[in-house]
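A single protein chain has been omitted; all remaining protein chains appear in their positions.
Here is chain A:
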């Protein structure tokens, strides 16, 4: 019998062969994922589950009705409503301000553009406590914008939320806008479309996925914001996240806290699924062009004005904070900064400088942890697979590692306290507890920075290397490593910054004798006295400065799309 075309008999049965491939592929995807899955399982799923268990099984018996009861409480409803409307409003404002700024900063050419772009990356990773304090100082009755009477209002919280998230919009949309081929727009203009018509019929449809994706992520960040709402909300305003904190830490109403956690988790997971759908691009390996920036023209004036507004909105609170930290009783002074090293009283067990040392040490640990986890995860979820089963396994893993994004850091921190306090996992006194929690909080950010880069590598590059005689490690070095080292450094910077500012989980698990900077700042704020307040501001300035330095270093790496979602 000839083996020419059309002879099917000699081929192995198609079904069995592809099943074999599928099993091999699933194994190829699953095996390297084992370690990260175990880590996330023990240090994330376990604590969160323990926390939820306390709520739903209060006395060993399943009482889901209790959750519903909690949701019926007027206060709970008020909290839910506030969370939804404040997040919606903040998202709308952030997108409205961010779009023109994205255009100006990514499509126009002018001196100083790089510096401004770098500066606008800073707010995103600034510690939440610092931002809360800065906004409070800006609008306090004695502050620069005190005459507006916004102190203690919901508007203050909105300002804080927008401050953080406008940079997310600018990054995400700007990167997409930058990569838009300008020829379709030119084709439309050549067919008679005015600039507005071009924007509506060509640019907007191309940009919409990025805008919707940015808006969803911003909404997510707003809805789970902790530090800002805690510092600015006072007693009047509470979001789901701060309410969980209040219920667990102050009122010890675990059932209510668990109920809120469940609601939050479900909402966030639903949102993440939507975002994931929107983010999907047809072919990540398509090389995107970066359009040459154009000279600003007269019709760009409104967009430029909006950008200046954004810059002002971002710079003002920081400025107010720095000025506030240097003034006392109407006079310039360095007393607040001097107090940083000298306080060892009962309010703060240690001087602030020692807290800074703690923060830095913990951040180093958190960085290497989240980086090594994130790298493995990124490699796993970008693996090319052919079988549908393997693809599904990969998608599930992808979602699994995004979980920390969706679960309240407060829930995580409290879960750590109750789940990891007995053998075999008695880690409550371990110095690694805080960095582990922070590494998990930073994990989604690390993965999101690495995944687009790894996914963008054309597999044929590796095949070409292989055909030239390169073994697996050699291929990794010549193809993957060459592309990935910058994003890896950038991700390290992000993880470091996130760890420095992490407050939600850390506030629960940091040992009193070993506080981090955000914890110290919050403790100082909680006690009256001009010196305490001033010292808090000085500490916030120092923390913001360190964070900004790290992020500006990241920006120097010029990783395309860094900070975009």
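Here is the rule we use: contacts are C-beta pairs under 8 Å (C-beta built on N, C-alpha and C of every residue); 3 or more make two chains touch, one makes a residue touch a chain; residues count from 1.
We adopt the following convention: contacts and distances are computed from a predicted model.
Of the names listed as "ABC-type quaternary amine transporter", "Transport permease protein", "Sarcosine oxidase subunit delta" or "ATP-dependent DNA helicase RecQ", the one that matches the UniProt record for the absent chain is "ABC-type quaternary amine transporter".
Shown as candidates are A:53, A:92, A:153 or A:201; the residue that touches the absent chain is A:201. The residue touching the chain not shown here, chosen from A:80, A:119, A:188 or A:356, is A:188. Although one chain is not drawn, its touching partners on chain A can still be listed: residues 183-184, 186-195, 197-198, 201-202, 205-206.
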